[in-house]
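Missing here: one protein chain of the complex. Every other protein chain is in place.
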Amino acid sequence: MAYEALDFYDIDSLLTEEERMVRDMVRDWVEDRVLPNIEDACRDGVFPDEWRVEIGEMGILGAPLEGYGCPGLSYIAYGLICQELERGDSGVRSFASVQGSLAMYPIWDFGSEEQKEKYLPGMAKGELVGCFGLTEPDYGSNPGDMITRAEDKGDHFLLNGAKMWITNGTIADLAVVWAKLEGEIRGFIVEKGDQGFSAPEMKGKHSLKASVTSELVFQDCKIPKDRILPDVKGLRGPFSCLNNARYGISWGAVGAAQSCFNSAREYALSRIQFGHPIASFQLVQNKLSWMLREITKGQLLAYHIGKKKGDGSWIPEQISLAKMNNVDMALEIARMSRDIHGANGILDEYPVMRHMANLESVKTYEGTHDIHNLIIGRHITGIQSFTREP
Amino acid sequence: MSVTVISESSNGALHPVTAQLVGAASSLGGSITVICPGGVGSSDAANIAGVTKVISVEGDCFESYDCVAWSKAISPLVEGDLVLSSSSAVGRDLASSIAASMGVPVVQDVTSLTEGFSATRPIFSGKAIEEVGISSPCAISLRANSFESAGDGGNAEVSSVNVSQDITVAVKQALAKASERIDVSEADIVISGGRGMGEPANFSHLEEVADILGAAVGASRAAVDTWGEIPHSMQVGQTGKTVTPNLYIAVGISGAIQHLAGMRSSKFILAINKDADAPIFGVADYGIVSTWEEALPVLKEHLSDLLSN
Partner (left out) sequence: MGVAVLLKQVPDTTAKISISGDRVDEASITKWSISPYDEYALENAIKLKESGFGDVVAITCGPSRSAKCLTEAAAVGADRLIHIISESPLDSIQVQSLLSAAVKESGCEVVMCGKQAADTNSGSTGPGLATTLGFSCVGGVTEVSIEGGNASATRLGPSGLEQVEVAVPCVFTFDKGDSELRRPNVRGIMMAKKKPVDVFSAEDLGVDVGDSMVEIKSHSSPPEKKPGQKFVGSDSIPEVVSKLREEANVI
């Protein structure tokens, strides 16, 4: 039957017509194109290239960015896009998040005029795919100690090092890479085909199977001098990208949770045990009620932080809370939904186990659950507890 | 009160639904004029009990179908306050166009009709029933098999009217109909097979029944996955298509919850399964406990008898 997204507090009534139309456009696309094919994509471990093309045609990449062929939508619309894509699959939302928030955004905010004109229009259309290289094999939660180095060789930069867990890496036409130049973190644009650059795909994931995850390897990688992002230095660069991506995840998680809730509700109503639908049993109702409660709270968090993103009144800790809470609740809901589905819940007939496995990654990437707790802990106490040093 | 019935034809003969239209008209009382477009079946129409007179309207315009031209030819012959047609595509067209030319409202697809007029019709694909009161002359199309047929034994006078009406829609060529089968998600009738069909080759028996009914052929996931020969596009269920046809025929399908999720909203479900305890019988309106080998030939025979009539 038709998908009815849980919206207990009528968030829909807070949306503009444009936001609703964008939401419905993405929802219809997910329904037509993602859901019928997602299990095959997962089994084959691919992100179908036609999805890239069609997402590009919809014009939703880099949603909140303006100019240079970017859509210029509201932050709420961007959130809704993430919600609908992730209702399909976290991997699809990851593609759009990385492209928009992690690759387009730094070029848009910190790039030179020439860089913006060169890359952004093609990226907004999905014709150029971008990725984002911050995390390294040995530095995840602690990116400040990254090893990747850039050297100024006069007429070019030389990059050395490796990045890991890079979404879109192998399929990317360009990578925004963070590396230390004379001890200071700077952003560089590395293009596919640059000498000394390779992006082998990482295989064997039990999660985000329909998403490309790669290493980025730089061995005396030579790039022209005009590929440095001129307008940012230090961790502020990557962190401002992450704030946008984390914001999108807080909505995306709602989409995954809505999908799991929807499946659980339908299943509970049609599954007969002891002569009655299991939805009529109190323990099942308790679970469904808990799911609705958590999703509703998550929606309100996402919506409110979206409004604050729009008017600029936000602080990063608020985004940490939304990302952390919503992914956590979505993962719990996926597990609970699997429980309601009984043994059937492990089958690919239902989306729940796939969402559950995906959300394990989403809980960890873009700032782990624990790191977000530490960010909020520091906000509460004024004492940072990331390191042993004072 | 007098009623004009627009007769329905198929393959150059009077369609049996015409007798149902007359039956509905008779229940309202008064005289009944049957207009036969193109003169098709006028003598058979005269034999329907209760018909007062038959007008055979003839002319070049009836050689191919042009809704406005036909209605212009027919409208001047209409007598009385009520025009009845069948709710076939042509019947609806004519009811609409005749009503518009007379400046009266039209109500389509009516399943019950009483004097005055009060009519009911299904709306929202049958998810609700609407009752309307019509306070003027009108045209109404009636759904087939919703009204008692008038018997035969009538002996109405047949008059012929020749009209010269320009036709504006010219048929240039008949096109071969694409022979590919309709998709399960679009068909009014779906017949699906499961692993109980034994092997994919046996789906030909389902196709034969489908041909008689104009149905689409579907399959359960078990059938699709087990043999790898039946395309996923035929799969009905949780990970296949969700279908809501008027009639869903499940053959050799046990009725796993994933299959039921894709077809339980069908209006009517007929299940044929040799296992009397199969869960499919829990959602079936009509369940037949039988092997498909025994059931399908008999089903085919009776359906083709009924539908060739």
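Each chain gets a letter, A and B, in the order it is written, and its residues are counted from 1.
In the analysis below, contacts are C-beta pairs under 8 Å (C-beta built on N, C-alpha and C of every residue); 3 or more make two chains touch, one makes a residue touch a chain.
Computed from a predicted structure; not experimentally measured.
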Q.
Touching the hidden chain in the complete assembly: which of A:Ile60, A:Ile107 or A:Cys221 does that?
A. A:Ile60
Q.
From the list B:Ser2, B:Ser27, B:Asn47 or B:Ser96, pick the residue that touches the absent chain.
A. B:Ser96
Q. Out of B:Ser125, B:Ser164 or B:Ser308, which touches the unshown chain?
A. B:Ser125
Q) Where does subunit B touch the missing chain, residue by residue? A) 64-68, 71, 89-90, 92-97, 99-101, 103-109, 118, 121-136, 138, 145-146, 168-177, 186, 188-189, 213, 246-247, 267-268, 270, 276, 281-290, 294-295, 298-299, 302-303, 306-307
Q.
Applying the definition given at the start, please give the residues of subunit A touching the unseen chain.
A. 1-2, 4, 17-18, 21-22, 25, 28-29, 54, 57-60, 63, 71-73
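Everything below uses one rule, namely that only the chains that are shown with their structure count from here on.
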(Q) If we count contacts the way the header does, which residues on subunit B are in touch with subunit A in the complex? (A) 221, 237-239, 242, 257-258, 260-261, 264-265, 282
Q: Please give the residue numbers of subunit A that touch subunit B in the complex, ascending.
A: 1, 39, 266-267, 270-272, 344, 347-350
